[in-house]
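Let me begin by handing over the structure; questions about it come next.
Missing here: one protein chain of the complex. Every other protein chain is in place.
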Amino acid sequence: MGDLPPRSSVKRWLVTTNHKDIGILYLLTSVFFLVVAGVLALLIRIQLLQSGGTILSDAGYNQVVTSHGFLMIFWFLSPFAFGFANYFVPLQIGADDLAFPRLNAMSYWLYLFSGVLVLGSFFQGATFMGGWTAYAPLNVPSYIPDFGQVGSFATILALIAFIGSVTIGSVNFLTTIYRMRAKGLRMRDIPLFSISILVTVWMMLFAFAAYLAALIILSSDHLLHTSFFALETGSGPEATDSGSLLWTHIFWFFGHPEVYIVFFPALGVLGEMVQTFSGRRLVGRKWFIIAMALVGIQSFIVWMHHMFLTAISLEIKTVMMVTTVAISLPFDLMVFSLIYTMIKGKIRWKTPFLFSLGALVIFIIGGITGVFLGAIVLDYSFRGTYWVVAHFHYVMASSAVILIGAVYYWFPKMTGKMYNEFLGKVHFAMAFIGFNLLYFPMFIVWETPRRIFHYNSGFTMWHQTATAGAFLFAASFLVMFYNLAKSLYSDRHVGESPWSYVASPEWAVSSPPPLENFPGKPSFASGELNFLDRAETDGGVEDAATDGGVEETLAPPEEHADHASWWPFLTASSVVLTGFGLAGLSVSHFVWPFLFAIPAFVAALGVHGARQDGFAQIHGIYMMLSFPLLALFFIFFHIGIGIGELASMSAYFWAALVGAVWGAYTLAGIGYESFEVPEPKMAEQWPFESVENTKLGMWTFIASDIIVFGAFIGAYIFTRIEYGWQEWWKLAKDPAAHTMAEQALEHHPVLPGLINTYLLLASSFTVVLALSAARRTEDYSIGPFSISNRSATVTFLGLTFGGAAFFLVNKGIEWVDLFVHQGWTFGVDVMSSTFYLTTGMHALHVIIGMLVMLFLIARAWTGAYVGEGEDASTIEYFGLYWHFVDIVWLFLFPLFYIL
Amino acid sequence: MASTKTYTAIFVVLMALSTTQAAVEWLGFLEDYYWETLGVIMVLSTMKALAVAGYYMHLRDEPRSITYVAMAGLIGFLALTAGASYSII
């Protein structure tokens, strides 16, 4: 908490939660990954100098191809765009910062550390080598060479951590854009770049959730040896009937929106740059926006055009062909809108405009060649060739070209210094020529098979041309780095805007903008941008809310947001350690680091709580409780593994243990940190006027979690249909095929499921009662007995915790019976895999809920939430999560226990 | 916020519906009328979910836009499941 050190201090960059600082961190980090992934690209091009390869082995080439894709798409393109989004969205909509600044810092650090994890995987034997599409079952251990096991799993875990960053970021941007606009600024009025970010984060929220589910399933196949994608039979691995298609479905359900996720932010800036440098308002702005929104929605129903040659039916191919063609049309409209904007313009061929123009040319070529792929018959032949490679580079890398233009466009704003125009133009010329030399020959020799370094000898000249282009393209970036670094220390100062005909609010403030962005409270109420006197608009103590942490009892008269926190950095750092360790753990060891983290968490709650709220009994109880818990887990450990084995545990075990314990400690820390973020006042908030920021954040998070669970349930339904819906139970019952005792599943095991349904419903009920009690003004009294609202709240929370605990105990009994006594292990068949993993994923949600409840109980005990001046909202938000977990179970119960 | 009485009534209904779901299987309806029973059971689950979302998560009292946010997630799930399943039927 508190104020920020100056920018010259290293500490500033570790503790900052300011959106502009974080934007810069994102930009610099993503450029670093651009360089790494770019070097990998050069390796590919050197390998392709002649057919048969030059410098890389088979495994080496596959690794380079795979990580080039992962790094460019996930660790460069998206974060690069979100560097700009971090910096400029609040400025463009008139907000002081993002809605949840601390979570924003968390997004960044998770992104950085997930990148560290993926780079580290190169040094854990080998990184993942199955392509960025990671098709099943090549992505499971059975089909990965031994030397690549640990690194491959580390890559998968890095992706999961990355999605954590993405999801937090999406929730944050959605809440910000909906709730923190300047007065008078309707949704449709926010600048095009911010609108493109809005559409992008909506897509991210849902698409990445599906990918997360796929990656968790994949991790489970790696770690627990479940058999979604491959069965481990006596005679060796055997792919499952459904696994390969299942992966392609979930992956492309994510993968297609992902294409627009990396492109849309660029499209938004492109619109702004074309408008600025044409000196003419965008033609058909409304339609441009509608087209973007349409594409965003439609992107979720075109995914099977990546699967035209798989075993899907002709009917669905036809449907997907129609939706695919339909999705290309809004892009036509957008391109025409940009072209018509230039007519009657006062066009200045400055560097950002050159990049815009070049990118448009590139994108038009990419778009037209994409229509080729929409024609299924042509796609049949283009599948797996350089036509696809050339096409998506023309589209995705046009996004990069636009964003490079955006660097020149916004560099003066971010630094206060003007870049060198001549060198900018040199950069453009080199980049544009290099780009086309690199990718256009790929259309000419499109018959080269993708991800293979053998090709017709006649193609050699074209591939060598492409390699030359690649080096020219790469070299152009050196010119940019030199230009920008030199300009940063030049005396070419800029005022508010170096450009003419700008419109959006970021140009109305100094360069770089002040910490709190605006000289006064921005407002569009009069029809144009004004800055109102802050003193008149602020003040008032209502509506103080925090970023998930602890509320201040009384907001100071003049609210001042906190800007600094160590916890995001510290928490995210635990992820890299845990991920590194987890990648190398065996199934029998993996659970222990996390079990031992639980006592650490309980103890940390006691310690942090006592420090923050003053020592209370509950803190003592927690501290004391952590010892028997630890002892209990040690006993379990001794029974399961043997204490003596500790001495011989691998470094991976210790890394995971330290990481998990460290993570538990920091999570408790972030919960207890007082971090003041005032609720927005005087803001345009349609259509969420009457919900607080945190509640909207919680609901958007739940919406994405619906997709996570939805993908699990969808995977189950898909797999079950593939095996025959009603034959499903026989899969486990066939004693000849499996060791499963026929008796065990002869009757559907309804009872354990029903008991757990009762328990969860009851715990939902008690959480409602806890909130009621916290919000009551009079104490409960029945006859002579009376109980304070504080005690009632604590009691009901305790009962909820108890219900959840019984739920887990009951589930434990059921699992032990099935797993140990019946021998129905995780991977024995696909049915057991879907059962354990889906209900296990749900149980994990229950456990997370219980850990949060421990925090809530401690807080309620010390008097938070209840009574005058206190806010029970935190209990309400937790309740939303808990009820959602309940609802999920309401569907798992029939699907896995009855039907 | 509804009254404690309402919450209690909802709770009783939820417990009763869950019991019904299990009873349907115990009475053997699944053996004879599989798809019809499947329909009934899923409808019951949906009713329970709506009750929890509407009252316990008080979606009834929130602006409708919050419901749309959750619905968007639900539609995404349905699109994925229906599309993938339809492709192999």
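The letters A and B name the chains in turn, as written, and every chain counts its residues from 1.
Keep this in mind: a residue touches a chain if its C-beta (ideal position, glycine included) is under 8 Å from a C-beta of that chain, and two chains touch if they have at least 3 such contacts.
The criterion applied here is as follows: contacts and distances are computed from a predicted model.
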Q | Chain not present in the shown complex, as UniProt names it (candidates "Lipoprotein-releasing system permease protein", "TRAM domain-containing protein", "Cytochrome c oxidase subunit 2" or "Na+/H+ antiporter") | A | "Cytochrome c oxidase subunit 2"
Q: With touch as defined up top, name the shown chains that contact the chain not shown.
A: A
Q. From the list A:Gln50, A:Ser328, A:Thr465 or A:Ser788, which touches the chain that is not on show?
A. A:Ser328
Q: Would you mind spotting which of A:Leu378, A:Met461 or A:Ile787 touches the chain that isn't drawn?
A: A:Leu378
(Q) From the list A:Val64, A:Leu138, A:Leu174 or A:Met623, pick the residue that touches the absent chain. (A) A:Leu138
Q) What subunit A residues would touch the chain not displayed? A) 53, 58-59, 61-62, 65, 129-131, 133, 135-138, 143, 145, 189, 191-192, 237, 239-245, 275-276, 278-287, 309-311, 314, 318, 321, 325, 328-329, 332-333, 335-337, 339-350, 357, 360-361, 364-365, 368-369, 371-372, 374-378, 380-381, 383-385, 412, 418, 421, 447, 449-454, 492, 494, 497-503, 505, 507-508, 524, 527-530
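We adopt the following convention: only the chains that are shown with their structure count from here on.
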Q.
Report the inter-centroid distance (CA atoms only) between subunit A and subunit B in whole Å.
A. 28
Q.
Looking at the complex, which residues from subunit A come into contact with subunit B?
A. 202, 206, 209-210, 245-246, 249-250, 253, 300-301, 303-304, 307, 311-313, 315-316, 687-691, 696, 699-700, 702-707, 709-711, 713-714, 717-718, 721-722, 726, 748, 750-751, 753-754, 757-758, 761-762, 764-765, 767-769, 771-772, 775, 879-880, 883-884, 886-887, 890-891, 893-894, 898-899
Q. Along subunit B, where are the residues that touch subunit A in the complex?
A. 1, 4, 7-8, 11, 14-15, 18-19, 21-22, 24-26, 30, 34, 38, 41-42, 44-45, 48-49, 52-53, 56-57, 62-63, 65-66, 69-70, 72-74, 76-81, 83-89
